[in-house]
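The structure is given below, and queries will be raised subsequently.
Excluded from the complex is one protein chain; the other protein chains are retained at their positions.
Labels run A, B and C following the written order; every chain starts at residue 1.
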C-alpha cells in the first residue's frame, strides 16, 4: 500500500502508530490490509478499538477521506464507519486469487478515474470477505448509491449481492476487500488498480476534492 | 469469578462455518442433523466476588468487543 | 432436539485468541480481567426425541469431527 501511495503521489505517506491518539494534518487516512492483532476474535474487531481510531472517527465525522482495504475494510465496518460486516468466506477457505470488480459509480474521489460500469482486475487475499448485512440495510445502501464495487462474474466469497466495497453515506469513507494496490505496476502483472490512486492524488494534490 | 460469554450469529445471518459443519456431519453419516449454527465462547476469570456485578461486566464486554451487534447476539452466564 | 457442543482448548495449550482478547479487554479498561480462554460452540438441531440419545450422538460428533482431541476437549448439553 505504501508503495502504491508513494508511486502515485510522489510523496512519502506518513505512517501512524495504533496507539497514537492524534492525527497530523492529512488529506486521506488509509487503513491497509494485514491481520491486525492476528484477527483472532473477528477480523478487525480489536483494531477498531485501537486508540488511533478515536481521531480517525473524528476525522471522518469532519468529512475527512478514509480508505480501507481488506483488513482496513473489516476495521471500518467493525468501527461502524461503514455499514455491514464481513463473515467467513462461503467456502470456508482463504481466497488468494484475482477477481474482477465492477465500478458502481464514478462521481467519488475513489472512483473518478473509472467510468461507472468499468470492470477491472484485482487480487484478493482474505479469509473473511463475505459481505453481510440485513436485508433492510442492503436495500438502503443500494438505494442510496453506497455500493462502491461489486464482484463481476464469480462471487467467490459469497458476499451478499456480490458487494465487494461500500461507501459511507457522504461518499467520503470507502472500504473494499480486494487489493487494487497490488496491481499498480506492469512488473507485478498489471496496472488495473492504478486509477484508484491516480484519482485520489488528482483530487487532493490538485485540490479538486474541495 | 468465572463468566462465560457465548456469541452466536443472529437468526437470518448466513453462517458459513455452521453450514460447512452440517455438510461434513452428513458426509460422516449423521443423517438426522438439521440446522447447525456455529459460534464462539469466551471464558473469563474476573477479579470480582459479586455474581451480578461480574455478569454486568461481561455484558458490557460483550457489547463493546466480544460481539459485533450488527450481525451477532450474545449471552452471558456466571460459571463460578 | 437441540444440542450444544462447546469446544475448548485443553489446559496448557497456548490460546492465542484468548490471550489477544484478554489484552484487548485490558486496553478497553476492563482491569479486573484475568485469564481468558476462547472456544467454539456448535448448536445442532437433531431429528431425535430422546435426550439421552441426542446427547450420545452429539458426543460422537464431538469425537469424530467437532473437536480436535489432540489439543481440544469438548462438552455436550441438550438445550431443548
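Keep in mind that, in the parts below, contacts are C-beta pairs under 8 Å (C-beta built on N, C-alpha and C of every residue); 3 or more make two chains touch, one makes a residue touch a chain.
By our rule, contacts and distances are computed from a predicted model.
Q: I notice the complex is incomplete. Of the names "cysteine desulfurase", "ABC transporter permease", "Segregation and condensation protein B" or "Phosphoribosylformylglycinamidine synthase subunit PurL", which is the UniProt protein name for the chain that's not shown?
A: "Phosphoribosylformylglycinamidine synthase subunit PurL"
Q: Which chains here would be touched by the one that got left out?
A: When the full complex is considered, the omitted chain touches A, C.
Q: Touching the hidden chain in the full complex, which residues of chain A are there? Just list them.
A: So the residues of chain A touching the missing chain come out as 1, 3-4, 33-35, 37-40, 91, 93-97, 123, 125, 127, 179, 181-182, 187-189.
Q: Please identify, in ascending order, the residues of chain C that touch the omitted chain?
A: The list for chain C reads 9-16, 19-20, 23, 68, 70-71.
In this text, only the chains that are shown with their structure count from here on.
Q: Tell me which of A-C and A-B has more C-beta pairs in contact.
A: A-B
Q: Using CA atom averages as chain centres, what separation in Å is found between chain A and chain B?
A: 29
Q: Pull out every residue in chain B that's touching 2 or more other chains.
A: Correct list: 40, 64-66.
Q: Quick check: what residues of chain A touch more than one other chain, meaning two or more?
A: Residues 41, 45-46, 49.
Q: Show me the residue ranges of chain B that touch chain C in the complex, using the header's touch definition.
A: Residue positions touching the partner: 6, 8, 18, 21-22, 24-25, 28, 30, 32-48, 57, 60-61, 64-66.
Q: Quick check: in the complex, which residue numbers of chain A touch chain C?
A: So the residues of chain A in touch with chain C come to 37-38, 40-41, 45-46, 49-50.
Q: Can you name the residues of chain A that touch chain B in the complex?
A: Where chain A meets chain B, its residues are 41-42, 45-46, 49, 77-78, 80, 84-85, 87-92, 130, 132-134, 158, 160.
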